[in-house]
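The complex appears here minus one protein chain, its other protein chains still in place.
Moving on, here comes subunit A:
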C-alpha cells in the first residue's frame, strides 16, 4: 500500500466515481490499467471495483439472450484476470456473476420445463429442482439474519443424511447448493446420452440446473416459451449483483458477529497485518470481553498500516468508500484492550503465551490453504509447534476455486526498496534483496476459517467452493492465468 496515495491519486474511490460517467469499454480498460499498475490492490478494493464494473457491463448489455450475457461477462472477466492473475478475488467475483446468470437463466427455463421434465439421472432429493428456493426470496430472508444459520451448514456432510436436503446457506447463491462438488455425481456414468452438450461436459450433469440434461425437443419448447420471461434476465441479474455488493459490504460485520464464540475473557490473541476484518472481529469481542492483543507489525510492507490501525483503528491511507466514511473508527485501546506491538521476528518467542492466532488473508484456495501477507506462514508454523489454534477470518468472496498446483506462482514479489532503500547503493550493488508480499499457508496449519457464513474446517471449504461457483466456470481462467503469467 503506497504511502503517497492521496485522494486525488487514481485508486478505488476515484475509479468508482468515474464508473457512471465513463463508457463501459473505457472503464474496463481503466480498471485493467489500475490493476496492472497496482493502484487498485488487495482483495476488498478489487472485489468492489470488479462488482461495480460488471454491474455497468450488465447495464450496458443490449439484448435478452442469457448466453450472450454469459459470454460477454466471461470475456470481460478473462481480460481482468489476465491483467492481474494474483488478485484472485477478481476471478472469484467474475465467476460468481457468471454463476448468478446461469442460475437465473435456468430458473427461467425450469419454470417452463416443469412439465417437460428434464432429469433422467438424478433421482436424489436434493437434486430436485422444484423445491429449490427461488432466488429473490432466499436472498432477502437469509441476508437479514446472517449469523445464525451458517453454523448449521458447517456441521458437515453428515447432516445431509438427516435432512435429506442440503442445508441452506444464508448468502446469495443459496440455490447453488444443488451443485455437487464433483459437478457430476457418481451416477453420471449412467445418465442418458441424448443431451446435446454431453460430449463437452464430462457425462451429463444432472443437477437440474443446466439444460445439459434436457432433451433437444424440450429445449426447443423452452426456447419458444421463455422469450417473455427472458426480458427480465437483466433486471434479475442486476438485483443479484446488488446482493453481491451488499455481501461484500456486510461480510466484515457478519464475520464479527462470530467474535464472541472465538475470543474469551483474558485470552491473549496474536494477529498480523492491518486488516479491517480482523479489526472489526476484535472490536466486536472487545464490547463484552477483556483480552490482550499481540500485534505482529508485518514489516516492511504493512507496518505503517499496522501502526495506524493500533493508534486510530483504521489504516491511515485505507481507501474508504462513501458508505463507510461516516462510520466511526476507534482503536482497540479505546475499547480497553491491551495491545502489544511486536516485530515479526518475535512471534515464535511469544507464541508460548498466546491462546489463539487470528489471521487475515489475501485469498483462500480450494484445498483449504490460503495466501496471506508474508509472515503468515511463520506465525502459523509457530502456532503449530505450540499447538495454538489458528483462526482465519475471511469473507467468502475471497474463497477461490483455484487449486494451488504451483505455489510459487501465487506469490507476488514487491518493492525491494521497502527492505533496503535504493539509496543504500553499497548494499543494493552487492546483495540481492527479495521482498515477497505473500505467503502460502497449507491447510494443515489452519484450524478454522471464520467466514460470513460461519465457521468451517479447512477440509470443508471444498463444499463452500461448490456452493458458490458453477463447475463450468472454474476453469474460466485456467488457461488465461497461464497466459497471463
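Convention: a residue touches a chain if its C-beta (ideal position, glycine included) is under 8 Å from a C-beta of that chain, and two chains touch if they have at least 3 such contacts; residues count from 1.
Methods note: contacts and distances are computed from a predicted model.
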Review point. With one chain of the assembly withheld, which option in "Cullin-5", "Prefoldin subunit 4", "Translation initiation factor eIF2B subunit alpha" or "Glutamyl-tRNA(Gln) amidotransferase subunit B, mitochondrial" matches that chain's UniProt protein name?
Key: "Translation initiation factor eIF2B subunit alpha"
Exercise for review: Spell out, residue by residue, where the missing chain touches subunit A.
Suggested key: 117, 119-126, 157-158, 160-161, 164, 180-190, 192-193, 202-203, 215, 366-368, 403, 405-406, 459-460, 462-463, 471, 474, 478
